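Heads up, one of the protein chains got dropped from this complex, but the rest are sitting where they should.
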Amino acid sequence: MDSAVERVIQELQAGIIEQLHLLEVAPADIKPDAPLFGAGLGLDSVDAIELIVLLETRYGIKLQDPRKAREILTTVRAMAEFVVARAPASRA
Amino acid sequence: MTRRVVVTGVGMISALGVGAPAAAAALAASRSGIGPITILETRHRGKCVVAEVPHTNEDLCSLAGVGGEDPGRTALLGIIAAREAVAAAGLADLSDVPTGLISATTAAGLDKTEALHRTTDARQIAYMLENHDCGHSTERIADALGLRGMLSTVSTACTSSANALILAARLVSAGVLERAVAGGCDGLCRFVLNGFTSLRIVDPLACRPFDEHRCGLTLGEAGAFLVLETEAGAARRGARALAAIGGWGVANDSFHQTASSPGGDGAFTAMGAALQSARLRPAEVGWVNAHGTATENNDLSEGRALLRLFGADLPPFSSTKAATGHAMGAAGAVEAVISVLALERRTIFPNLNFSTPMKETSLTPVTAPRTVPDLVHVLSNSFGFGGDCSALLFSQA
Partner (left out) sequence: MALFVAGAACISPQPSFGEGLAALRAVAGVETLHAVEPDYREFFPPAQLRRFSRISRMAVAAARRAVESTGLPGVDAVITGTGLGCFSESEKFLDAIRDRNEDLLNPSVFIQTTHHAASSQVAFALDCRGYHDNYCHRAFSFETALLDASLLIAEGAARRVLVGGMDELVPTYVGYLRSAGLLEPPAGLPGPVLGEGAGFFVLSAERGGNDLARFLGTGFTYTPGGGELELGLARFFASHLPGGGLPDLVLLGGMPVREGALERLDGGFLHPAARAGFTQLCGEFHTASAFGFWLAARILHEGRLPAVLQVRGTPPHPVRSVLVLTHHQDKEYAWALLDRV
C-alpha cells in the first residue's frame, strides 16, 4: 500500500506541474505534505478543477464537486492516498 | 456639458421570444425560456438546459431581413433587436442627427470559428475570418440600420453590454453624439458552453438565483438594444421617453480572475457609484434587477454587497436570469430592457426557481410579479469575470 502511495506521489508531482503549467517548479519542490491550497503551493479554485481533470484523465476517478475536491486534496500525499483507495484494483 | 439621457425605444430577442413585448408578457406571467438544447449541436444535449432563442439561423435570417450569407447567430440576434429598438423609437432614418452605435459581445463569431477551425477551404476561411472578431456583428448591425460614423464594441464578458450602455449614455450626455443605439448580442456556441461547464458552474437543471441550493448558471443567448437620446432631442421630435438613465457606476473587484470577493467589494462600489451619480439615497431605489447568475460565488457576493449598501433599506430585488438565462455579453442590455419595461408597466418581475434563502444572508427575492404604482428608480447590476462590476440606474422619464 505504502509503495503504491509513494509511486502515485511521484506521478502526481509531475502530473500537477504539467496540468497546472507550473513553470520553474521541479517535482521535488512539491513537498508531499505541504498544503496545496492557500499556503504552500498556493493553488486556487480554478486549479482545484484542473486537479479534478487530472484525476479523471490519469486515474479514471470522477470528482464532481470542486469544493469537495479541496477538502480531500489537501496535500499531494492526501491526493495519492485518495487515488490508491479509489482507483480500480489493477492500478493500485 | 451634461445633458439628461432618455430611452426612446427598446428591442429584444431572447429565449422569451421575439420582441420586447413578448419578453414583458412572459416575465409578467412568470414564464421561463429555459429548456433542453434543441438547436446547438453539442455533446451536452440532454446533460444541461439552456435558454435558447427558439429559432434556427435560417429563421433568424428571415426575421432579420438578411439575404445572402448567414452573418452568424450573434450578428442576427443583434440586427433583429437593434431594428426593433429603432422602429419602436419611431425612427425611420437615423441620419437626422449624429447617431452612434455602441454594441457588445463576448462570443462574437465563435459559432463559425468553432465550426470552421482548421478548415483548408479558402472561401470558408475568409468567411470565418470576417465573422470571428467582435467588430463583425456591430458592423452588420450598422449596415442593417444604415448607420455610418461612430461605432464601436465593448468586450468585457458579462458586463459587456452594461458597459456599452454606459459609454453610449456618456457620449450623448457630453454632446459627442446626439443619439446612440446601444446594447449587445451573443449567440450560443459550443465554445462558451464548454467553457462554463469546464469551470463546473453550469446547473444541469434550470438555475436557482439566490437559492441556498443553487449550483450554477444557465447559459442563454439574446440580442438587446436601446435607443438613447437627449431629453431635449426626444422632445423636439415628439418622441416618448420610456425612461431616463439617471446614473451609472463601474468598478473592478480586483480579487480573482473568475471569482468575486467574498464581501462583494466591486459590486458595492459600482452600485454605490450609480446611486451617487443619480443623487439618490439607497431607500429611493424601487427594484434591483440583480446580476444573480445562480453561481455559488456571485449570488453570495452580490447578496452581501446589497446588504452592505442598502442595509435595512434593501429594496425588492430579483434576478430575471431564471427566465432569460445568462446571455453573457448581451445580459446587461437584456436586463436594461427589462428595467425599462418594468418602469413602463410599473411592475417588478420575479426571480423564478427560488425556495430557500442563502443561509449566510437570509435574503429573499421577489418571487411573483408585483405591481408597484410608485416605481420610480430601478438599479440593474452586471458583474463578470475579471472582476468587472457595472451598475445602471434607470428612472421614470
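Going by the order they are written in, the chains are A and B; count residues from 1 in each one.
In this section, contacts are C-beta pairs under 8 Å (C-beta built on N, C-alpha and C of every residue); 3 or more make two chains touch, one makes a residue touch a chain.
Small disclaimer: the values here were computed from a predicted structure and weren't measured.
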Listed residues B:Ser32, B:Thr74 or B:Thr113, member touching the removed chain: B:Thr113
Omitted-chain contact residue, chosen from B:Val6, B:Ala206 or B:Ala251: B:Ala251
Sole contact to the chain not displayed, among B:Ala92, B:Ala122 or B:Ala312: B:Ala122
Of B:Asn163, B:Ser260 or B:Thr295, the one touching the omitted chain in the full complex: B:Asn163
Interface residues of chain B (partner: the chain not displayed): 2, 42-44, 106, 108, 110, 113-114, 117-118, 120, 122, 125-126, 128-129, 132-135, 138-139, 142, 147-157, 163, 167, 170-171, 174, 176, 190-191, 194-200, 250-254, 257-258, 265-266, 269, 385-388
For chain A, residues in touch with the removed chain: 19-25, 42, 46-47, 49-50, 53, 56-57
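One rule holds for everything that comes next: only the chains that are shown with their structure count from here on.
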Whole-Å gap between the CA centroids of chain A and chain B: 39
Residues of chain A that touch chain B when the two form their complex: 44-46, 49, 52, 64-66
Contacting residues of chain B [partner chain A, same complex]: 198-200, 256-259
